[in-house]
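For this view, one protein chain was removed and the others were kept in their places.
Coming up: chain A.
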Amino acid sequence: MSAATVSAPATTPVREGRIGLRANLRHIGALARRNLLQIKADPESMFDALLMPVIFILLFTYVFGGSIAGKGHEKEYVNYLVPGLMAMMGLNIAMAVGTGINDDFKKGVMDRFRTMPIARSSVLIAKIVVEIGRMLVATSILLGMGFALGLSVSTSVFHLLAAVALGLTFGASLMWIFILLGLTMKTAQAVQGVAMLVMMPLQFGSSIFAPTTKMPGWLESFTSYNPLSNLADASRNLINGGPVAHSVWVTLAWSAGITIVTAPLAVAKFRKKT
């Protein structure tokens, strides 16, 4: 299968082998297993995925929900908020990837991976696969909390799953940005700082927490271009009913665009990092 198992007679030049798809998947599997074992060894690293959805949903429903939707209308606000928070989970987990990868990539084990006959992208893809799993955990807890607080799906289970899948897709594309950031910046703290700087306006300057119609005009136009607004609107209409085609396509286009631009840059950065 690989050139190494082919017996090359003496003095014949070695043929540079390629890494087949199956081998590549096997490598990604082995590396993803490593990422899972790291979580097992350090369960506290799951706190963000486990607790963040709980804190955000309680905080926003009870602290802001009354003011935004009107006292006594908290339940209606839950139906507005939860789809928005689904969009936010992706952003938060993706940010953690950036800081995590910065730490991880300082370790000697990365040198070992880079001196092994594997595609270098497999190290990054394995990380993303596991992080998508973490996103799924966070989203499930969020939905569980949402249902407990009165969330109702007026469309279908299929629509709900589509909303979850859309959130994961967009979140995965965001990870490439944060991986690139994590590989570029010197320290995990710097990554965190920059990430927060980018994240805060994107999060709050969106339709995640409140309808944008009451915002000043300039902010409203910013939110309409904010991909998080698109994602939040798409999830919202998928769960609560409403036109979805436009916001879904825009979100998918953003995901594809971000991945196409940042994934090759991140892999190139990883290749060159010494």
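We adopt the following convention: a contact is a pair of C-beta atoms (placed from the backbone, for glycine too) under 8 Å apart; a residue touches a chain by one contact, two chains touch by 3 or more; residues count from 1.
Operating definition for what follows: contacts and distances are computed from a predicted model.
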Protein name (UniProt record) of the chain left out of view, among "ABC transmembrane type-1 domain-containing protein", "Calcium-binding protein", "ABC-type xenobiotic transporter" or "Tryptophan synthase beta chain": "ABC-type xenobiotic transporter"
Sole contact to the chain not displayed, among A:109, A:197 or A:256: A:109
Residue of A:38, A:67, A:154 or A:224 touching the missing chain in the full complex: A:38
Touch residues of chain A, complete complex, unshown partner: 1-19, 23, 26-27, 29-31, 33-34, 37-38, 41-42, 107-118, 274
